[in-house]
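Data block below; observations after.
Removed from the display is one protein chain of the complex; every other protein chain stays in position.
Moving on to chain A:
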Amino acid sequence: MRIIVHKAKCQGHARCSAQAPDVFKLDDEGYILPGDIEVAEGEQRLASRGARSCPERALELDRTPAARG
């Protein structure tokens, strides 16, 4: 699974990293680091919960086969 990060939409609510700090890394101001995130096998549940916690809809779950592979 992959998480597409729409960095421009991130406003630093930090709800993603409150759910899954190891998946969602924030910069010193508290905003998400740029770049899409490849989620490891064991972290998928927490990661998708984190992505669905974003008030700005900055995090998009990509479950296409390519992303899974």
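To be clear about the criterion, a contact is a pair of C-beta atoms (placed from the backbone, for glycine too) under 8 Å apart; a residue touches a chain by one contact, two chains touch by 3 or more; residues count from 1.
Please note the rule applied: contacts and distances are computed from a predicted model.
K.L.:
As a check of understanding, state which of "(2Fe-2S)-binding protein", "Acetolactate synthase small subunit", "Cytochrome P450" or "Carbon monoxide dehydrogenase" is the UniProt name of the chain not shown.
P.N.:
Of "(2Fe-2S)-binding protein", "Acetolactate synthase small subunit", "Cytochrome P450" or "Carbon monoxide dehydrogenase", the absent chain's UniProt record names it "Cytochrome P450".
K.L.:
For the chain left out of this view, which of A:Ala20, A:Ile37 or A:Cys54 touches it?
P.N.:
Touching the chain that is not displayed is residue A:Cys54.
K.L.:
Residue by residue, what part of chain A touches the chain that was omitted?
P.N.:
Touching the chain left out of view, chain A contributes residues 9, 11-15, 17, 26, 28-31, 49, 52-57.
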